[in-house]
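The complex is shown incomplete by one protein chain, all other protein chains being positioned as in the whole.
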Amino acid sequence: MTGIDPVICFFIFGIAAGLARADLRLPGAIYEFVSTVLLLAIGLKGGVELARDTGGMPLVELAGVLSIGLLLPLPVFAIARMIGRLSRADSASLAAHYGSVSVGTFAVVMGYLTTRGIPYEARAPVWVVLLEVPAILVGILLARGISKDVAWDKLARELLLGRSIVLLLGGLAIGWVSGPEGTQSIQPFFFGLFKGILSLFLLEMGLIAASHLPTLRRHGLFIAGFGLVMPLLGAGVGILVGLLLGLSTGGTTVLATLAASASYIAAPAAIRTAVPEANPALSLTASLAVTFPFNIIFGIPLYQQLAVSLHG
Amino acid sequence: MTGIDPVICFFIFGIAAGLARADLRLPGAIYEFVSTVLLLAIGLKGGVELARDTGGMPLVELAGVLSIGLLLPLPVFAIARMIGRLSRADSASLAAHYGSVSVGTFAVVMGYLTTRGIPYEARAPVWVVLLEVPAILVGILLARGISKDVAWDKLARELLLGRSIVLLLGGLAIGWVSGPEGTQSIQPFFFGLFKGILSLFLLEMGLIAASHLPTLRRHGLFIAGFGLVMPLLGAGVGILVGLLLGLSTGGTTVLATLAASASYIAAPAAIRTAVPEANPALSLTASLAVTFPFNIIFGIPLYQQLAVSLHG
Amino acid sequence: MTGIDPVICFFIFGIAAGLARADLRLPGAIYEFVSTVLLLAIGLKGGVELARDTGGMPLVELAGVLSIGLLLPLPVFAIARMIGRLSRADSASLAAHYGSVSVGTFAVVMGYLTTRGIPYEARAPVWVVLLEVPAILVGILLARGISKDVAWDKLARELLLGRSIVLLLGGLAIGWVSGPEGTQSIQPFFFGLFKGILSLFLLEMGLIAASHLPTLRRHGLFIAGFGLVMPLLGAGVGILVGLLLGLSTGGTTVLATLAASASYIAAPAAIRTAVPEANPALSLTASLAVTFPFNIIFGIPLYQQLAVSLHG
Amino acid sequence: MEQYPRRLLTVVTEAVLERDLLGELEALGVRGYTITDARGRGSRGTRQSDWAQDGNIRIEIVCEPALAARVAARLRERYYDHYAMILFMQDVSVLRPEKF
Amino acid sequence: MEQYPRRLLTVVTEAVLERDLLGELEALGVRGYTITDARGRGSRGTRQSDWAQDGNIRIEIVCEPALAARVAARLRERYYDHYAMILFMQDVSVLRPEKF
Partner (left out) sequence: MEQYPRRLLTVVTEAVLERDLLGELEALGVRGYTITDARGRGSRGTRQSDWAQDGNIRIEIVCEPALAARVAARLRERYYDHYAMILFMQDVSVLRPEKF
């Protein structure tokens, strides 16, 4: 029974409460608080570890990670367009969502590895930063072409100044500058409470995911299948790149999980304004109500097993 | 001086600040945050202890606890109707409030016993769940009769899916499934901060109670007397049932406190829509501005003493 | 590298994110939560220390501290009026802001001294309480004269019942009544998380300060110079009084920092309604966007050095 | 750009009624509404929003005048006696009459 | 169902004025109002609600036209010069004239 992580239980609890239409709405401010603390904590943790570390990030790793964000959208788009017979806009939107990443999923895989004492590269939060934006730009490109209608520079600027990137980078910088001793006084808050705060976050995500499940029924089987198959494709790509880059088993698991994850905050907001004709319910339901639960419950252990056996 | 629990001081501070009309309004989102964490923590703690335990809850205990919720409203109703000469609706409303329970009071008695190292039955949060709803239904029955106007099934469903029950049960389930080791990573948040969070909660309750005190003046002495006598009646019943069920001294104290406590969240909301002609200020003032303070400041130590001496 | 305190980094991060117009607004409820916890924690800490202590506060110290609040506004007013050539209302407003204090700055100097193990008088939070209001009344007096238009008693009452004073005094009282052992159960929350919560607070203050920086450009060099010179004047006065009162080096640093700090909550609100013709952007920008950053980044270490060398 | 006349019905009432009221509106055929959280004061005293329990909501409904009158009548009949509630109506112009 | 004409006065102004304004309204004989938190922009710049200090409130008052005019005149006289504030008025219909 020790196998069931309580944070996952909180997510399942949130889904159940949401589906039962329990009176359990949490005000938006709680979501903001909890997610802000999580993002800062993830960044800080990475930064503190980097301060211990001496080596930087090899350029080839930068290229490898970026290439996932730039290329993964293409097969996603093709599958949505050809097999799903979705409109160009909807396919591009899905490409953006699945090429990008979910920081919530990252927090869960971090917790998963830490609990089991499996080490991973300290710079992993940098991968999140690298992976969040490119796929969204590629998705918009797939929808619009190299159109002059799109204010690309403004768009890129807004994306790079999005909440999650800024909080992650801020945390990383502070952790790196202050180092392990400097941050000691703030560790009880940011590190000691991490899993507790993550529990609340996942409870909220469960409630939100549940509120998007009814859309699933409306959009039929394709979106469910899509939301289950795409993470496998992404994880495969992530593991491949991880092995090629010579990452640790833990790091390969993280990269696989990131590639498998789909954005449900940055991508929806950007696509909503840049590709308004795409149906937002479609991609959000797939990423939030199918792929997110799948990844944190079944995906992560699976990807870790794969990483271990392929690492051989 | 070590006798004065700081969490009680926070409550008194809140009352004082409220009465002085200090500029100390706390936004609703803070209340939601704090009460959500408390409810989850109470549930988790119970669940973790239950996971250690081997025995379940005896059926006779279930019946005993339920009977408090079903029967306690009757004398409350009678007293309000006959001695208080209140309308049928108002009497029924008071019966619902005083038959049901206050989770805030439960949190205080939990803290009280834990600080003093007095053990109590791990399943006590289940008693809260059992006691919250029945009295409310009985109260509505007393007001309406077995009327077809009342959508009983919808009502019961909504009550059972209320915030406190769902969070308590969710916490219980997660604590039970994950067990003492599994929850270790979330204990700093939910258990380590418990009394600090409870302090904030009681500060808010003090402010809220103070804002209801002016109504007291308007409704005269009866409501004040009622709010002081009913908890004694409830505590008596609770101690009796606790002794009959063979509960520990701690458990008897808890059950007495629960029976003595009056609902100020679930009951007001339900009665407001099901018995609209009842004056909501009357019952809320009694339960929130009289009984709640009385119980947490004077009642709990008293009930514990009684439990000890009667247990002997 | 251990020299850079992470909490200061959070402030700088907030300023940077704000200036870059990053998508990083935090809901007001978070600010309320974080600042409430900080104020209570500061009060509690003082109260707990006072409970350990046997001596009270000498009357001469009370007079000394009060005199700062009553007299410091005068040179500030004169400088604004004569050198800055500002209107009477604006000068009086600045006098109120700079004569009063900033609790955020106090929290930072507390953390600064604690981290370095430098002791200071336990009753320091009482100084904050003593310093907050008098200067504001003096400022209003400077603007209005002993006018009958001003409802002085109502005004003083409202100021003395302001959020920060009430929370500080409440914390002090609770800490003092409950003492070191009594508060043990709430220390993980209020003391263990202090610096983490302070980090979030400073992140928000950074964002808010950044949003007031554009006004700086509009109001030219005077306000920037004023915002940098006034804290030096205040610190000088604070050190002088500290030495005269025979405070410890740590206590002298605290008093200097308090005198150097400018109010950005109590004073703006009170001046806004009592001296409406004063330009609120002027004084808020000086105190929030110039003096606050200056004090927490450069001022505190400087004042501490001065206190040490003059103490010698 | 042509503008079409419709009626705007605004209701301010106890937050605790939200679920019930929305069911009521749906049953009456209302197809859209907008809700904001509010506080205020009236014949039943001051209602603060600090504690969800005590707050108000403000509901706006744009619709045909006849429907607005029907909704108003229903609310008056069912809720006026026992709940803090006010409602008022105004004429408004809309661009897409088929929506309301 | 008869409807009676009244006046709706809407005021948007600095949140910091709330306490004072409510006192003012009471003194003028206003018996009810509704408040929502707001943000916005006008001649005195942008006002955000992130920091309570900087936010706006939006007050609605339904009353007799004469009282609405009196309130508007008082607010103009006392607050217009120094505070971010706008106000506007509309005709509305109500069901229970005795309430307003």
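Per-chain residue numbering starts at 1, and chain names A, B, C, D and E are given in the order in which the chains are listed.
The rule is simple: a residue touches a chain if its C-beta (ideal position, glycine included) is under 8 Å from a C-beta of that chain, and two chains touch if they have at least 3 such contacts.
Small disclaimer: the values here were computed from a predicted structure and weren't measured.
Every visible chain touched by the undisplayed chain in the complete complex is listed here: A, D, E. By the touch definition given at the top, chain D reaches the unshown chain through residues 1, 3, 6, 8, 22, 31-36, 62, 90-96, 99-100. If you put the missing chain back, the residues of chain E touching it would be 12, 36-43, 56, 58, 69, 72-73, 76, 80, 86-90. Chain A residues in contact with the hidden partner, per the touch definition given at the top, are 25-28, 31-32, 207-208, 211, 265, 268-269, 272-273, 276-277.
One rule holds in what follows: only the chains that are shown with their structure count from here on.
Shared contacts of chain C and chain E, meaning chains that touch the two of them, come down to nothing at all. Looking at the partners of chain A and chain E together, the chains they share are C.
Steps from chain A to chain D, minimised over paths through touching chains, total 2.
Across B-D and A-B, it is A-B that has more C-beta pairs touching. Between chain B and chain C, two chains of identical sequence, the interface residue sets overlap only in part, with shared numbers making up under half of the total. Inter-chain centre distance (chain A to chain C, centres taken as mean C-alpha positions): 41 Å.
Once the centre of each chain is set as its mean CA position, chain C and chain D turn out to be 46 Å apart. Across the assembly, chain A contributes 27-29, 33, 188, 192-193 as residues in contact with two or more other chains. Across the assembly, chain D contributes no residue in contact with two or more other chains.
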